[in-house]
Structure formats: structure tokens, C-alpha cells
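Below is one structure. I have some questions about it.
Just one protein chain is left out here, and the rest sit where they should.
Lettered A, B and C in written order, each chain numbered from 1.
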Amino acid sequence: MQLNVQGKENQPMTKTNRGVLREDCFRVLSEDNIADPKVEPRLSETQLLKMYENMVQSRVLDDRGMMLQRQGRIGFYVPAFGQEAITTGTAAALKPSDWVFPSYREPGLFLYRGVNVLEMICNLIGNRGDICQGRQMPNHYSFAKQRLFSISSPISTQVIQAVGASMATQIKGETDVAATYFGDGGTSENDFHTGLTFAGAYKTPTVFVCTNNQYAISVPVHKQTGAKRIADKAIGYGMPGVAVDGNDVLAVYVTMEEAVKRARAGEGPTLIECLTLRMGPHSSSDDPTRYRDPEQYEAWKKRDPILRFKQYLVGKGYWSEEQEEELQAEAKDRVLEAVEQAETMEPPAIESLFEDVYAEKTPQLRRQEKALQEERDLRGKFENTSEAFPL
Amino acid sequence: MQLNVQGKENQPMTKTNRGVLREDCFRVLSEDNIADPKVEPRLSETQLLKMYENMVQSRVLDDRGMMLQRQGRIGFYVPAFGQEAITTGTAAALKPSDWVFPSYREPGLFLYRGVNVLEMICNLIGNRGDICQGRQMPNHYSFAKQRLFSISSPISTQVIQAVGASMATQIKGETDVAATYFGDGGTSENDFHTGLTFAGAYKTPTVFVCTNNQYAISVPVHKQTGAKRIADKAIGYGMPGVAVDGNDVLAVYVTMEEAVKRARAGEGPTLIECLTLRMGPHSSSDDPTRYRDPEQYEAWKKRDPILRFKQYLVGKGYWSEEQEEELQAEAKDRVLEAVEQAETMEPPAIESLFEDVYAEKTPQLRRQEKALQEERDLRGKFENTSEAFPL
Amino acid sequence: MANLTLVQAVRDALYTEMKNDSRVVLLGEDVGLNGGVFRATEGLQKEFGEKRVLDTPLAESGIIGAAVGMAVNGLRPVPEIQFLDFIYPAFDQIVSEVAKIRYRSGGGFTCPMVIRSPSGGGIRGGHYHSQSSEAYFAHTPGLKVVIPSNPYDAKGLLISSMRCDDPVLFLEPKKIYRSVKGEVPEDSYTVELGKAQVVREGKDVTVICWGALVWECLKAAELCAPRGAECEVIDLRTLVPLDEETILESVRKTGRVVVVQEAPRTCGFGAEVSALIAEEAVLSLEAPIVRVAGLDTPFPYTLEHVYMPDAERVALAVGKVMNF
Partner (left out) sequence: MANLTLVQAVRDALYTEMKNDSRVVLLGEDVGLNGGVFRATEGLQKEFGEKRVLDTPLAESGIIGAAVGMAVNGLRPVPEIQFLDFIYPAFDQIVSEVAKIRYRSGGGFTCPMVIRSPSGGGIRGGHYHSQSSEAYFAHTPGLKVVIPSNPYDAKGLLISSMRCDDPVLFLEPKKIYRSVKGEVPEDSYTVELGKAQVVREGKDVTVICWGALVWECLKAAELCAPRGAECEVIDLRTLVPLDEETILESVRKTGRVVVVQEAPRTCGFGAEVSALIAEEAVLSLEAPIVRVAGLDTPFPYTLEHVYMPDAERVALAVGKVMNF
């Protein structure tokens, strides 16, 4: 069966359509940001504003994250510029008890589910305030309280894990849905395949959100796969696949909402392709000018999801320039305060190196910890001789 | 683009259609073995008889292989009962210079490409006559001369390797095609996915032959995947996928022939799903009565590819009972003679253990070889204490 | 007490703990209706239903990756990898995910699971049904590695593993799946992880081994005794965390060591045992530490019995350290 959410007939992903949005993508907002009443979601003003504020907060956090990295105050950063509609639109359609298995480019997800900025900044710095004790690189968040699964670098490992979590909810007879996020490049990895294979075989309550930002670092999506559309990959696993304008938060919300409903109703998994363009560098160590297509970039710049949503809200009379200024200021202050506070915190204790490897330290780890403590007492300090991270 | 080869609209793989052939499968022979003149291939009598003889030789080899295993004269055997039309029909559409990356259930491929029975029996025994020096289990053949790539047990690793070989022919500007074989279960593995992903991305001259014999050991295909058909998996990689009656050698030939032509013409890869049923045990250590569906088994028994093809040949006036008896006798003698000859051969020398690990033995291997030779001189013999292989 | 084979003891442990803990679920290829290709899960799907014993698609990375999600979501998955040789498609999930989830999430998420897999040679399995790759996993912090040598330990160690809050790779030496029988209590009991067992006492040479080769080493001890060498045979049972005390105590007593492994020699787990002794008990050594190991080659088919260490080869090594 197919989703009601439908675009026009398929358009191949080629260099030729790199400017405009693919015809087959579902949309609510037109290019000049008029909502199609037939598909416009019935969302309250508060709900709409919450979504908008979340998108802005995410953008502001990314701006600051990149700045902190340039200033050498954090080691690395992965921005999500241009993808705010995808993280916010999908998050808005999930319950707090639903599981989320994210990749490293979804800050909006975390903010929407109630993670506070300070916790995120502590992760970026890797200090004592970081839940993960500075063990992982920046942006590799983990928030058990919000059922936001620990992010790891290896691409797409989370996809099958989300399916496993869904299998567990089936086994336990619960109704939670699991959503997992990955990129266009991620669809080529082993665990995209095992994930969708298992989901199709067990009809699990899982939603697969593919952010097709058309690049995997420097590799364009038309070199990544021969498929006409990422959404078409669903067919081979026996599940519906649908493409949506990833720069239209309303379209993303509507699509996600329906996929989540299907999953919760026991109708099985869905693959959602959110088409967008990565507007920033791959990460703070990447130089996109080496490979980026300027024409394509300029075309998508005009489709900024925050500006488009703002116009919609203004049109509805829900939003004004005054509110905008206020919001921008608040969002910025929230981040600045968090940074200020986080920067006062100590790095993790060297003892933290030995915790959480196992439920209890092994004799080997106890010996290694003792040896390291003795070494510290002997030599006093440990000099930081690390090189900068190149990617 | 799609192949001309087309069946009727898709039929899901469910327990319900386990008896009859799926509607969507391309066929030349009707259920009562009348060829459809619109699609019947124009093959010479000699060509047709060569194919038939190959199918019979394959069946006879399998019969004997199972018998040798039961008699304890070989350790293990994997029969291909019921799949003779697939191996022969596809092999007949390939050139000798084309590459083949098989799985362990395609004896007909080897025979058709000119491997002699003795070489195969030597592999089954694992003696000095075995090209591979008894290093691998039975049925894990390797024949470089015929471009039949070395078979390994890990499922589907050969799929991406075949694509790599195709990439090499593209790079070298050659016109050879690579065909690779795998089962329905094999479509769930990592390298089915990487293989089809790379093939789609580079438009390689590769033909993917999936033998959907509806079981992966005990797991039925409708539990293996949620896909309606294995052939549908092609769409997600941007290549045509087609299903064919795997018990109709003419249909298999026509389909393969067209896919090979496309590949050679630079039009890219094709996925062919050959629908059949595994008529034997998974291997000599398997007991299919634990999981097999008797009704399904009986239904497919009536569709024996050798009997169906024989009826076609008899109808054409190309074949008679006398010829049949003669052929059966010859085929059997060929195998019996090979077994007799092979059983006179010594096991490999212990020195063979150290060859072919590297192009030249490392100092470590030279030392280990010397130590083993000294040990042999000290203790005289090495007693065989192995247990029987349970799968 | 019942007299069970090793594989029956494994099944018994699964049955016992599934009765005791509803969070325990089994998944893998052919583990359901077929009861596993070695029959380790025989009848369990019938007993506990398709929700707790799942036949999976043919994808090890999927099996382990799904188990991760199950563990994170409160279950106690026990994935079976049909042969240890087929665990490699799941290597990324095991090394990058299973082993690191507790650490990287600051304990926010945990990943308790028991990855069961038949390992080792001795059944004429050739390259891909014979390998002993425990060293890969012993070198992966965050995992525990367990390998029983008899039915009693198999049941007790497997139940301990299923109750362990850390991921455990539980290796089952398939050569002795059926050939070794022993008394196994019917009810539930545990054998503590991380404790080796001295299976034979002796004053002259310490022989360190695990899995199926424990039996070859015991035979070797029999061969050596009349030749005047009393072997102390240690069955490690758990490779990670290693019971260093039991090893070192014995070595300090005997001063002579033979380490026996089935895996290829270079960088196998035996190297870790030798290195430990060379670092912690070098003064006690009266002879070189000799390793008896598989060859640095792939695992052969026809000459399997030449490749695999056996009692005579171990006895020769014992002679070597005695006459040094």
C-alpha cells in the first residue's frame, strides 16, 4: 500500500534538476510560500510558533557552534544549516515516549524534545557537565531521558538498531514508534539494508527519515546511487516510500505524522525521503568550495526553510518583525549564557576514563587506573599534544 | 528502462501462492510444456540438446554426490536438485570470456563451461587432484581457466566482487560481462546491497542472477523479506528487475540472453529473479522434513525442469527414449569413472598447507613448516579425530 | 542431575533462563522452527512462541544491530551467529556499537546481550566453519568473552552471561558439542565469569588452554605423566576478563609454561597469556614460554587433523619445556 501523501510522477535525481525541487516531492508550501489548503495541516498557533522557534534556535546554535570552532574554543562542529524543517517537522509528529535513533546532523530534534542548550554545549566542549564525560566528539549527543539514542560516527548503524527497538516494542506489546535519521550517503551502507530488510520482514513500527541533502561530504547523490529517487528504495523492502520537500516544515510534518500514525496502528514501516541541500560545510573541517555546485547552491538558498515558514506565519498573522527580533535575541542569549556557564566547568577527571566500560571495572581496568594515578602523581600533568581534526 | 521480458502484474510472495508459479514470472513453456511461439528462442537442435545433456549431467552428478556422502566417501554435499534450468539456461547465454561469480549451488554452470567431472569429484574428495589442494569443503569449486571464481561460504560476498570485475572491464575498455549467482536469502546480506548499489552507480556490465528457491535453509522467502518480489529490489538501485520461471530453461535463457546483451551494449546491470523451489535438502546435513511445506513440494515436483524440457524436445522430434537411456547411462558412467579414478589419488601433502598463503612463504611459515615436518618424523602419523559435519 | 551433551546443556540454559526472565529473547538464522542447525534451540520456539524465538533474515549485521535496539529497549537478546566464521558481517555492530554503547553514552544506555556462536575446528568444516577468532573480540574493550569446555560449565556460564549487564560473546566449541557428556543439574545455577579452573593439578608444567583443546591438554597430561612431567592444566573458561591470578599462581609454582590455542599463532589470545606471564612472573620462568597454536594459514579441509593442535603436539611441547 502507498501513503496518501503523494507528489507528481517520479523525477530522476540528475545534475539537471539540481536547482529546482523534484516534481515528485510532496509539498504544502508553494515556491512563493502559499499553503495548499487541501493538504495544509490543522496546527494551532502555539504549535506552529513552537516549531518556528525551534528552527530558529537550531540555526542560532549552529551559527555559534561554527564560531566557537573557528575561535578554537571547541575542536569540531557539524552544522545542520538548511535542514531545520526536517528535524523540527519530524520531531513535532513524535510522542515523547517514541524512540529516536539520530545521526549527527539533527540538533533540532534534541531541542524539540526538550534537551537544554547547556547540556549540548557541555557535549561540544566535552567537559564534566557532559553526560558522556567528554568521551565522544562534539555533536555525538546521547540523551536517555528523552529516548534520544547515543549517536555514533559509523554511518547508518543506527538504522537497524531503531528497527530492533521497534521489534522490542512489538514483543512487549507497547505502542511506541521508533524514528531513525540518516543521510543520502547513508543509504549505501550495510545497515540501511539490514534495517529496512528487517523492518519489512517484521512489519515493525519504524519511520525511516532520510535527509537527502544531495551530498555525502563531496560525493553528489547522483553518484551515490543509480536510483531515480531515494524513496524508491522502499519498494524492494515491501514498504511505502515517499519524497517530501525538506525545506517545507509543514509538508515534512504532514508526511511524518501520517507515517507515525501508520506505524502506531501496526501498519508497518515507512521510508521518507526529505529532499534538501546541505547549505553549510560537511563539518568544520570541510571546504565545500572544492566540490560544491554554485548554481545549485544559489537556487536552494532562496528556499531557506526558516524564511519560508516565517512568511507563512506572517501571512497567517501569527508573526511579526518585533517578535522575530525578540526571538533571535532570546535564542542567542540562551546559547551565550550556556557557553559562558559551560566554559567554567572542569574537564572530566582521569578516573572517568575507566568508568562505564563495563558495569563493574575488571581487575585489568582497576590495575590500569591505579597505574595512571601513580603516573599522574609522578609526572604531575599530561601535556596536550593533539593535532587539529582535519575532518 | 525495463526489459522487454515481462510477465503479468506483480503477485506477492505469500504462503498462499506457494504451489503455483507467480503470475508475474516470464515463461516460454506453459504448465503443460507447450512453447509460446511469440517468445520461444530460436536455438538450433544441437544447442538445445547440449543444454538438455548438461541438465541431466548435473542431476546425475548431484545424485551421486549425495550417495557418496551417505556412504561416507565424501564429507559433505550440496545438491542443486530442481535448479538445473537456471544454471544451464544462464550459462548458455554467456561467452567463455565472461566472468562468473557463483554460489555453492550451481554445478550446472561448471559443467556447461567445460569443467570436467573428474576435477569436480577431486574437489569433493579434497585430494591431490583437487586444484585447491583439499583446502575447502566440497562444492566450493574454483576454476580460473573457465573464469569461474572461487566459491566461498560467506553468503553474497561474490555479488560485489562481480561488480568489481565489471568495473575493471569498464576501466580496461573490454566487453566481458560478469554474472553472479546468489539465493533468495542472499538478498538480505550486506554485499547484495553494496553490489547492486555500485552496479547502479557505475552502470556496470553485470547480471545478477537470484535463484529464489523459496528457502534459506529453513527460512521461507516470505519471512526473508517484505518485498512483493525479489525482482522489485532492482528499482531501488536504478536497474531493471525481472522475474522468470526458474523451471523453464527456455525462459531463463531468453531472459539471461537479453540481460547479457544489455550489459555488453553498455546499458547497465540487470537483476533476474529465477523462481523455483529447492527440491533437495539444503545440504547433506539438513533435514528438510522439519520445515518443508509438503503441498508446495508436491506442486513443484510436477514442474521438474528436466522433464518439462524433455517433453518440449520430444515434441520437437529432437529427442527419444532411446537417446534418453543412452544419455543417462553415459552421464552416470562419466561420474562413476571419475569417482573411481579420483579415489585412487592421495590426500594433499602436508607441505601444501603452507603454500598459497602468500606469493612467497614468510619466515614464520617456513619455520612452522619445518616444525611440522619434524613433528611428522617424530610421531609418524596424524590421526583423524574429526566429528561429522552437522550442516 | 541429567547426563547431557554440551549442546544439550546450552539448550537447557536457554530454556531455564527464558522461564526465569521474560526479557530473554532468542534471534538468529534457523533458530525457530528448525531449532538451530546444531539444535541448540530445539523446541524453544514451540515452548515460548514466535515473539521470543525469532527466525531472522540472512544478515548477521541485522541480527546484532536488531539485538542492540532490543537491549536498549529493555530486553535481554541472545542472538545466535550460526558459525563464528559468519560473524564478520556484524563486526561493525559488535566493535563499534555493542562494545561502546555504555561508555559513549556515559552509562545512559546499556547493551546487555549474549552473542552465542559455535566456534573452532574438528568437524571438517574447512575455511568457513572452523575458525577460532576469539582474539579479535578479546582485543575489543567493552566485550566479555566466554568459552566453556564441558556441559556443566556451559549451562552455568551461559546463565551467568544472560544475567550479566555487559555484552558477552559466548563461544561454543562445536567439536565437543556432542562428543562430551556430563552431569548437569536440572535447575538453575551459575558459574562465575572471570574465573579459570585448574582441571588437573601438577607441579612441573603449567598448560593453559580453553574450549575443546582442554580435552587434548588433559590427554597430553596423561601422556606426559609416565614420562615424568606432571602437568597443571588450566581451563581459562573466561578470556575477558582474564583470571590472571590463577595463571600466575600456577606459573610461580611450576616455572614452565605451555599455552595452547587453536587459532593461528600470530597475535592470538595465547600471545596475551605469554605476554602477561613475561611481564608478571618472568623471574619464575625456568624455560621459554612455548605456544602450541594453529598455523598462520587459513583453516584447511582435508588436513584439518594435521592443522589442529592435539594431545601429542601438546605433549611434545611439554617435553620441550621440561628438557630445556
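By our rule, a contact is a pair of C-beta atoms (placed from the backbone, for glycine too) under 8 Å apart; a residue touches a chain by one contact, two chains touch by 3 or more.
Keep in mind that what you see is a predicted model, and the values were worked out from it rather than measured.
Enquirer: Over the full complex, note down every shown chain the hidden chain is touching.
Expert: Result for the missing chain's touching partners among shown chains: A, B, C.
Enquirer: Could you tell me which of A:96, A:315 or A:347 touches the chain that is not displayed?
Expert: If we include the chain that is not displayed, A:347 is the one touching it.
Enquirer: Using the document's definition of touch, tell me which of C:10, C:58, C:157 or C:289 contacts the absent chain.
Expert: Within the whole complex, the residue contacting the unshown chain is C:289.
Enquirer: Touch as defined at the start, partner being the missing chain; which of A:48, A:66, A:92 or A:137 qualifies?
Expert: The single option touching the absent chain is A:137.
Enquirer: Any idea which of C:39, C:100 or C:163 touches the chain not displayed?
Expert: Residue touching the absent chain, from the options given: C:100.
Enquirer: For chain C, enumerate the residues touching the unshown chain of the complex.
Expert: Interface residues of chain C facing the absent chain: 85, 88-89, 91-92, 95-96, 99-100, 103-104, 127-128, 133, 135-136, 138-142, 240, 242, 263-264, 266-272, 274-275, 277-280, 282, 285, 287-291, 295-298.
Enquirer: Determine and list the chain A residues touching the chain excluded from the picture.
Expert: For chain A, the residues touching the absent chain are 75-76, 126-127, 133-137, 140, 152-155, 185-186, 188-190, 216-219, 223-225, 285-286, 290-291, 347-348, 350, 352-354, 357, 362, 364-365, 368, 372, 375, 378-379, 382-391.
Enquirer: For chain B, enumerate the residues touching the unshown chain of the complex.
Expert: 99, 101, 130-133, 135-136, 140, 142-144, 149-150, 152, 154, 157, 159-172, 178, 190-191, 193-195, 197-198, 201, 355-359, 362-364
FYI, only the chains that are shown with their structure count from here on.
Enquirer: From the centre of chain B, which chain's CA centre is farthest?
Expert: Max centre-to-centre separation from chain B belongs to A.
Enquirer: What whole-Å value do you get for the distance between chain B and chain C if each is reduced to the mean of its CA atoms?
Expert: A distance of 35 Å separates the two centres.
Enquirer: Just give me the whole-number Å value for how far the CA centre of chain A lies from that of chain C.
Expert: Centre-to-centre distance between chain A and chain C: 40 Å.
Enquirer: Counting only residues that touch at least 2 other chains, which ones in chain C make the list?
Expert: Expected reply: 56-57, 59, 61-62, 89.
Enquirer: Which positions in chain B are in touch with at least two other chains?
Expert: Correct list: 188, 190, 223-225.
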